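The other protein chains are all here in position, but one chain of the complex has been omitted.
Then we have chain A:
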Amino acid sequence: MAKRWTNDLTHDDVTPQSQYLNRRQIMAGIAGLGLAGVMGGEANAAGKLKPNDWDTITRYNNFYEFGTSKDDPAKHAHKLTTDPWTIKIDGMVDNPGEYALGDILSKMTTEERIYRFRCVEAWSMVVPWNGFELADLLQMAGIQEGAKYVAFETLMRPEEMPGQKRPVIDWPYVEGLRLDEAMHPLTLMATGIYGKPIPNQNGAPIRLVVPWKYGFKSIKSIVRVTLTDREPPTSWNKLISREYGFYSNVNPNVDHPRWSQATERTIGGGLFAKRKPTLLFNGYEADVAKLYEGMDLKRNF
C-alpha cells in the first residue's frame, strides 16, 4: 500500500535548475509535484526547507565503492552496469528467489518523497526521491513468523567498482534494519531523483532511504535482501563499533566520538552557509519516536 506518508517538504523555492527538472518531471507524467503543491502551507511551517539541486545531489556522494572522495563516485560510477539487475530475496520469507528488478518495479507504486538527508559526517541535504515503500517489497516476499530483522547487501563487482579493490571497509557493504523500522512507511526503496532514474553515483538502480538515520544506513545498489531473526552485521559497525552503532538514528544529543552531532552544515549554501541545529530523528520524531519507546538512545546509538 503506497502513500501511507506524505511530505511536509516541498518544491517551494527550488533553484532554477531543479525547477527545470521539475517541469520535465511533469512532462514525464510522474505524479508527486501536485501533491507537494497542496502541502505547501505545511512546508512553510516546517521551516521552509527546499531540495538541493540536481548537481549538488549527484556530485557530492559518499559511495566508497567508487573511492573515498566526495567527487569520486560521480567520476567513476559510469562504469557500473545496472541492467540487467536482480535482487536475491531470501531468509525467512515465503517466496524466496532471484527477482528481476523490472518485475519488482511492475508490482510497486512509485511516488515522490522529499526527505532530509543527514550524513554521519555532520552535513545535510534535502533530496526529492522517487521510490516505493520497503514494506510493499517485504509483503510481496511474504514475511515469515519469527523474522525480526532485514539484512541488505550491496553489489560486489571490483572490476566496475574500483574502490572495492582497496580494503577501506570489508566488502561487500552490508546494512540492516529491525523489521519494524523496515516496515515503517517512511522507509523507502529509491529508484529515482527528481523524477529521473537514480544516477549510478547515488546508488543505482535501487537503494534504501531511511530518512531518520544517518546516511550510511541507506545502503546503495542493493543485490540482496534477507529476512532474519538475528541482528545482522553492518559494515561501519564491523569496522569501528564504538563509532557506528546498529541503530545510528540521527540524534543531536549523542555525539560521534570524533565530532559533535549537535549541528550540521547544509550542503549547497556556499562558502558562508550557516550551520543549523540537528533535529532528533532528523526531524521525523513524530513519525518514528514510538519505535524506540523505552530504549536508551545513548546506549543504542
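Definition applied: a contact is a pair of C-beta atoms (placed from the backbone, for glycine too) under 8 Å apart; a residue touches a chain by one contact, two chains touch by 3 or more; residues count from 1.
Assume contacts and distances are computed from a predicted model.
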{"item": "Identity of the absent chain, which is to be given by its UniProt protein name, from \"Protein-methionine-sulfoxide reductase heme-binding subunit MsrQ\", \"ABC transporter permease\", \"Peptidase\" or \"Tryptophan synthase alpha chain\"", "value": "\"Protein-methionine-sulfoxide reductase heme-binding subunit MsrQ\""}
{"item": "Candidates A:99, A:123, A:194 or A:301 - the one touching the absent chain", "value": "A:123"}
{"item": "Chain A residues that touch the omitted chain in the full complex", "value": "52, 55-56, 59-60, 64, 68, 70-71, 121, 123, 166-169, 239, 255, 258-260, 262-263, 265, 267-268, 270-275"}
